[in-house]
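Attaching a single structure in structure tokens format; questions to follow.
What you see is the complex with one protein chain gone and the rest in place.
== subunit A ==
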Amino acid sequence: MTHRDVAMSSSQTHTLEHRKSQTTPRRLSDGQFAVLLLLPGVALLAGVVLYPLIAALVTAFFEQSLVLPGRTFVGLQNVVEVLQGDFLRLLRQTMVFTLGTTILPFVIGFALALALNTRIRGAKVLRGLMLIPWLVPGVVVSFLWMWIFNANYGVMNALLQGLGLVDDPQAWLAQPGTAMGAVILAKTWQSFPWMMVMLLAGLQTVPVELHEAAEMDGAGTVRRFFSITLPHLKGIVGLVVLLEFIWNFQHFDIIYVLTGGGPAGATQTFATAVYETAFQGYDLGKAGALGLLWMVLLMALVVVYVRFSEKGEER
């Protein structure tokens, strides 16, 4: 049955309703109706996202405590204090974390996507299994790696000692020199499957015919990768790297559970610092100031992402 048939048959059975709707007084225009549909969502988002965000940024200019009522306007004092204090260290550590947890999963995810896109046996099963790390909740990732990195009984120490790579068991999460690396590794484990899935989906849109033609012309595997596969994946690579970067720039869960930002603040990022300042230090003004600087950096990234998305969305 075609749509037209539907239209015809139902127009006979629905004349009654048709008449009723004609007599309804004051019909909304399409535009008004469309706005009406938006209202619940807009109200909700305004209440739980937009207002809280703006209000939090405004606290940057006040001296305000989480537990005491009232606040005093202090101008830029909080912002200046943050800039003179921790800001550069936090920026550096956030960048190290973000770059590490974007580049490593990308490399692993891309390598696996390429490998599983060949016709090796078991590729399909492996693709499914590889998703497991990404399916488990963030706190589970933290628990697991906390156990792996355990100083006394951890399997990481046993493995590295077995391979002769370290002499003595290390307290990976408790040493300022190793904690950030350990946290990055745990986050990488959680992120790479998503990269793999997205890149695999991209790889499958590369026309086989192109590869076949190039192969007949004598192009080797490496050559074909750089001249056919990679140019085809430009869009998807840009998207996954950008999204991963934005998410990691504000990642909280794994860092907070694994190290709580420690030892001695060595794994503190903007996310954990804002949280700690507000909910352990009760200093909303300083948290707001940190957040303000953080948001400026983040917004630049988000603008790039939205531009990027708009290109792919034609309507």
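In the analysis below, a residue touches a chain if its C-beta (ideal position, glycine included) is under 8 Å from a C-beta of that chain, and two chains touch if they have at least 3 such contacts; residues count from 1.
In the analysis below, contacts and distances are computed from a predicted model.
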item	value
Undepicted complex member, UniProt protein name, chosen from "Carbohydrate ABC transporter permease", "Aliphatic sulfonates import ATP-binding protein SsuB", "3-oxoacyl-[acyl-carrier-protein] synthase II" or "Carbon-monoxide dehydrogenase medium subunit"	"Carbohydrate ABC transporter permease"
Residue of A:99, A:126 or A:166 touching the missing chain in the full complex	A:126
Chain not shown: contacting residue from A:100, A:202 or A:265	A:202
